[in-house]
Each structure stands twice: as structure tokens, then as C-alpha cells.
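First comes the structure, then the notes that go with it.
In this view, the complex is presented without one of its protein chains, the others remaining in place.
On to subunit A.
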Amino acid sequence: MTTAAWVPRKRRGAEFFLTVLAVFIGIAAYASVGLGVEGTIPADTYKLGGALIVVAIATHLIVRKVAPYADPVLLPLVIALNGLGLAMIYRLDLGRRQIDPERAAFANSQLVWTAVGIAAFAGILMLVRDHRRLQTLTYTFGLAAIGLLILPLLPHFGRTINGARIWVNFGPFSFQPGEAAKVCLAIFFAGYLVVKRDALALAGRRIMGIDLPRGRDLGPILAGWLISVGILVLQRDLGSSLLFFGLFVVMLYVATERPGWLVVGAVLFGAGAYFGYLGFGHVRVRFDAWLDPFGDPDRNGQIINGLFGLAHGGILGQGWGQGSPQLTPYSFSDFIAASMGEELGLTGLMAIIVIYGLIVERGLRISLTCRDAFGKLLAAGLAFSFALQVFVVVGGVTRLIPLTGLTTPFMAQGGSSVVMNWAIIGLLLRISDQTRRPAPEISTFASDEETQVVKLS
């Protein structure tokens, strides 16, 4: 009996076409910004556009070379988002400098960081030829994650910006190690859970129809919870705290297939949120601002401004360069989703959210089709944390949930965020390449019958 092995198509041609389209979206956005703000297409559009096309095609060629079976949609999606983000940051530089010429411009540095991100993406694809190698470094990544999380708390490196101590000074640069810690933690959790999943999934109690884990198995989830609470207490970073905890709970659930973990996680999250509300002024402020932003317009100016921007954008948006997103504080980073909503309208913002949704969908699909448990867990964790991050930040900006400080992947200004998100896509493509690659031909024997049994001695 032979079964025809399913040989996935590489679809690199589709990727090439979509990549060119995605780059074109970015370049068109850049030209529109020039038209909208200054009335002319920026002089360097062709130069910049040409450079972007070269970089995008080079990236595509690297994928073609080192990960030929990788998912063909992820790269174009990410390039489109990154291009839109760059155009918006450039547009906001222009707008903010109209208000005050002294303000810092971010577009150039963001362009450099994007290049670094793409380099990290290519580097990961070239250096990590098999994602399972990462599993051997499980505890190394675990330690790295903890180290990265502690870094901002160290006296000489750490820096407090807007009440959150999540920044690290590194010479002239400053970055948020939390982004890198997220990836390290996902790798650590995946490696750890692959080994311990059977133990964790073993007998438990059934209470009210829900399988709850044994008390002794609660250790790891409690540890994860404590880390999250620690981040909340020591760094005052609500968003990362929620993100790490959500990542951990979901990976536990995927590894053990026991919904009980979700219940435990939800209860712990509820308790943490409740005590956070009681114990921390800034959590309370965020929560109250969510319930009734217009109750204190002076203090809630940012969220109110974001909402005004979204409303002003309406269905079709004001158009690139023709709204006033620069009126919103941090319109280029935390509130870039609101800036997009103002200039591209409900239509544009919905398209962006759908792009994010597609990235998550591709990530989960990779996880589903992956053949090894480690890759499955890692892809699921990365995809889910991506989804959660988009939900928390976009939901916060649009007042679906209380506002927390997380970056909008690929769009928000910020080097660490762009680089680490490119790294995540690199990891996903690597897993996907392994997954879709036809199984290596192990043997040429057609069947057992044709094999002679030879007695030795």
C-alpha cells in the first residue's frame, strides 16, 4: 500500500507578487503624505521607493533560498503594515513639527530600525535552519527572559518614561527589553511545556464539569502569575503584565489540552486586576478613563483626542496628511492606530485590523500543521501573543478596553518593537518552512513484502 504524499506547493511566485504589491502600498502612502501635507510628491519618493523595492526583493530572495516552503503570505502582510507605519510616522513628523519645529523626527530612525528588523528576520532564517534546535536552549532562553525583564530595574540602565520603568539606556540608544523578553519567554515556555505537558495533563479533580489541575501542578502557573504581577508592581507596566500572563496560560492550555488552566488563569487574572485596581493609582486612572473619559477631560486628554481623531476620520478618513492626528499625544507610537483611523477612516483601520487578523491566522495555521510539539507550541504562543497584543493596544486606543501601554506591531514608532516583531515573523516562517517541506525520503523500500528475511548465522 502506498499513499501519495501531499507535496505542498512553494508558492514563492505568489509571495513575490504580493510583496511588490505591499511595497507599492507603502510607497503610495509616502507619496500621498507629501501630496496631503505639502501639495507635492516628496522629491525622494523614487529613490526611497527604489531602495524599498530592492530591500523587499532581497528579503524575498533570501526566503526563497533558505526557507523555500515557508508561508507565502506573512512576509507581504508584514511589509504592508511596516510601510504604512513608516508613512504615518513620517506624516506625523511633518504634522508635529508644524506645531513646534523643535520636536523630534522619528521617520529616519524608524527606517533604520526597520532595516535592522529585516536583517534580524533574514539572520534568523539563515542561522536557525531548524527551529527544533532552539528547544535545546530552553533554559538559556528562560534565563535570558528573566534577565531582560530585570534589566530596566537596574539603577544605571533603567529609565522611567511616563511612569513605566520598562526602558533601558544603552549608550545613545534606549530600548524596551520587554519585547525581546516576550520572544524568549515563548521559546522557554514551549520547550518547558513540551517536556512537562504529560505531567501537567495528568490526573486532576473535576469540579463543576471542569477539569482542574492538581494542586502540585499549579506551581508553574503560579510562577508565571508572579512574574506578571512582579512586572506590574515593579515596572508599572499593565500591558506587558497582561501579555505575558495571557501567553503563558494559553500555552499551558494548548500543551495540556485542559481548559481548566484557562479557568485558573482567568481567576488569577481577575484577582490580579482587582488588587491592581485597588492598589495602584495608575491602574485606577486608566480604568476610570475607560469608563468615563469625559469625566476628567484634562487628565484623559490623550484617549479623548484619540477618539476625536477616530470620529473625525469617519468612514472614509480625512486622507493622508489631511487630518490632524498630530494633536494626539504619542500619535506616532501608542496611538498610531487612532492616527490611521483618522486619516484612512473606518475603512482603512478595518483593513489594517484584518491584516493583523490574517497574520494571526497564518501563525495559528502554521501551528496546526506543524508536526513537532515544540514548533506547534511556539507558533501557537507567538501567534496568540501577537493577537493579544494587537487586541490590547488597538482595543485600548479605541476604548474597547482600558488603555495600557503596548506597542502596535510593525506600525508604532520604536526600534525594539519593530526588530522583535520581524524576529517573530522569522521564527514563524522557519517553523512554517519545516512544516510544509515534504518529508525527507527515508527509504527506497517499497514494501515489506518485497524484503527478504535473511537469517544471519
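One rule holds for everything that comes next: contacts are C-beta pairs under 8 Å (C-beta built on N, C-alpha and C of every residue); 3 or more make two chains touch, one makes a residue touch a chain; residues count from 1.
Criterion: contacts and distances are computed from a predicted model.
> According to its UniProt entry, is the unseen chain "Na(+)/H(+) antiporter subunit A", "Acetyl-CoA C-acetyltransferase", "Penicillin-binding protein 2" or "Uptake hydrogenase small subunit"?
The record names the chain that does not appear here as "Penicillin-binding protein 2".
> Considering the complete complex, identify which of A:Leu18, A:Ala80, A:Ala186 or A:Leu388 is in touch with the unshown chain.
A:Leu388
> Consider the whole complex, including the chain that is not shown, and state which of A:Ile118, A:Ile336 or A:Leu377 touches that chain.
Final answer for the missing-chain contact: A:Leu377.
> Among A:Glu38, A:Asp130, A:Asp198 or A:Glu257, which residue is in contact with the omitted chain in the full complex?
Only one listed residue reaches the unshown chain, and that is A:Glu257.
> Going by the contact rule already stated, which one of A:Asn82, A:Gln135, A:Gln235 or A:Thr398 would touch the omitted chain in the full complex?
Selected residue, touching the omitted chain: A:Thr398.
> So which bits of subunit A touch the chain we can't see?
98, 250, 253-255, 257, 294, 297, 307-315, 323-324, 327, 341-342, 345-346, 349-350, 353-354, 356-357, 360-361, 364, 367-368, 373, 376-377, 380, 383-384, 387-388, 390-391, 394-395, 398-400
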